[in-house]
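Okay, here's the structure, questions in a sec.
Note that one protein chain is taken out, while the other chains of the complex remain in position.
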Amino acid sequence: MRFSRFKALLATAAVLVVLPFVLPNNFMLDIAIRIAFAAVAAIGLNVLMGFAGQISIGHAGFLAIGAYGSAIAATRFGWPPLLAIPAAAALCAVLAWVIAKPILRLKGHSLTMATLGLGLIVNIVLINEVGVTGGPDGMAAPPLEVAGFALVDLRHWYVVAAVVLWLVILLSLNLYDSPCGRALRGLHGAEVAARVVGVDVALFKTRAFVMSAVLASVSGSLTAHYVGFISPQMASFAHSVELATMVVLGGMASTFGAVLGAALLTMLPQLLGGLHGYESILFGLILMLTMMFLPRGIVPTLALKLGRKR
Amino acid sequence: MLAVESLTRTFGGVAAVSDVSFSVRKGHVHAVIGPNGAGKTTLFNLISGVYTPSAGTVKLDGEDIGGHAPDQLARKGMSRTFQNLQVCMNMTALENVMLGAHLRCRSGILGSLLGLTRRADAALREASIAAMDFVGVGAWRDAHATQLSFGVLKRLEIARALQAGPRLLLLDEPAAGLNDSETHEMTALIRRIAEDGVTVLLVEHDMKMVMSISDHIVVMDQGRKLAEGDAAAVRKNPDVIAAYLGAEE
Partner (left out) sequence: MNDLAQFLLSGLTTGAVYALAALGFTLIYNASGVINFAQGDFLMLSAMVAATLLAHQVSYGIAIAVGIAVTVLVGVMLYRFAIRPAGEADVVSLIIITIGASIFIQGVVQVVLGKNQQVLPPFTGDTPLHVLGARVLPQALWVLGVAALLVAAVAGFFRYTLTGKAMLAVAANRLAASAVGIPARRILQLSFGLSALLGAVAGVTAAPITTTVYDIGLMLGMKGFVAATLGGLGSGLGAVVGGLVVGVLEALVAGYVSSAYKDAVPIGLIIVILLVMPHGLFGRKSTERV
């Protein structure tokens, strides 16, 4: 019984439409919106980590570049956010493309260390360039404006978040079942084999890297305009690890796994009352236990158990 | 189709392959045999782009391909399988085979993201199922790679290699790890592939298989070519018998 893309997308749309009427209060709605934005970044990172098997623990850097890029363009250059967001995404795409060439020649832990380094550099720059970024105290970001109509109402934001998420899910599902997607997943499965069937390994890894950077950037930008305030914490190592954990826990290479991971890990801190130390303990445990006992992640493991192939 | 001339490869002073020359004719099945350590796998890796020659040339239809990367060779119509299996265990059996057709697909990221490849993919799915049937693993069309046995995976790799539509197929010890009946099926499969017009070059230990399907055999020993000829000639060659065959199979 094959996984039906169409049915999955329909079901997702249904859930997204019904959700706001089911959620009891604005607090939950706010969480839902944050989950959606986190899921966008997670789905992107899933393409890099789950599909292509390249572990990045520095992706919060792209998220922050998206957030700061958009905020700076909007506040200091007066660009409308609708223009600033794609501009920041384009910047991330270029940066990712330039970095990818050399970085993706590395394998395994070397690549991961390099991504760690990159994330840390972004963090350092954001903290130190106080004139541009507002330094460790962060900076404000103006709200999203569509045709002169400023988006402030939670319900309007929910619509934006839901639509963006649904589109990104669509893109990811399309990618999974496509020649490009198979080539990427082949890289993770057996790079030698992929090479031998003609996959240009460097090119495909670069594509995955750029796509994940763009989605992280979009996620960051939207979050910036939604929350109205950003700080260098967005580029922290802890945040990068949180993103990676979402992908690992939910399921490597699984689109819905990434969404599930995003949901779980966004809600957990709320349950823990935002006590940072406990978050780290929990994330660390999740990472270790998942890789030891559920190495495929939640969704693929469930799917295999239920007899499907995803 | 393939011409190997004075091919040499040294690893830090040791010549794994030394001054080997032979040619592979289009549409024929050629085998490279020899005792362990003869340099067969190194030779194979030299031809398939895993290693760069220290000296000598490898030419495909007159074009020098020495040192070319495996993905470039795929573009020139060369496909190979692996003794130790390089199957993507994170994908289904069918997806592995579909991957083989990579070069014949639109693999740009934008097209894939926008779902423009859906129709071509459906056709590819059908073709890949047919390929799986051809190699005899059609029964596992819905299975995940992790559910398949070693023998099935070996044939799956061949299906994948065939999906690329190669002119030259390199088989790296296709019978390794197979039991008698599986070897029998593999022999029949290779014969079917050759009948389809694909040139086959294989490295193999199993004498029965080699003798029954090869049009031409190259015998190696200690990095050098010891003898070559058809099955009958090689079987009677005293040097070969001395170095290798010993008791007749």
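Every chain is named by a letter (A and B) in the order it is written, and numbering of its residues begins at 1.
Just so we're on the same page, contacts are C-beta pairs under 8 Å (C-beta built on N, C-alpha and C of every residue); 3 or more make two chains touch, one makes a residue touch a chain.
Since the structure is predicted, the reported quantities are computational estimates derived from the model, not experimental observations.
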| item | value |
| --- | --- |
| Of A:M28, A:L106, A:L203 or A:L304, the one touching the omitted chain in the full complex | A:L106 |
| For chain A, residues in touch with the removed chain | 53, 55, 57, 102-103, 105-106, 108-110, 112-114, 116-118, 120-121, 124, 128, 192, 237-238, 241, 244, 248, 275-288, 290-292, 295 |
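We take it that only the chains that are shown with their structure count from here on.
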| item | value |
| --- | --- |
| Where chain A and chain B are represented by their mean Cα positions, the distance between them in whole Å | 41 |
| Parts of chain A lying in touch with chain B, wherever the complex brings them together | 170-171, 174-175, 177-183, 185-186, 188-190, 192-201, 207, 211, 253, 304, 309 |
| Contact set on chain B toward chain A in their complex | 48, 69-71, 74-75, 79-80, 82, 86-92, 95, 98-103, 105-109, 111-115, 117-118, 120-121, 124, 142, 144-145, 157, 160-161, 163-164 |
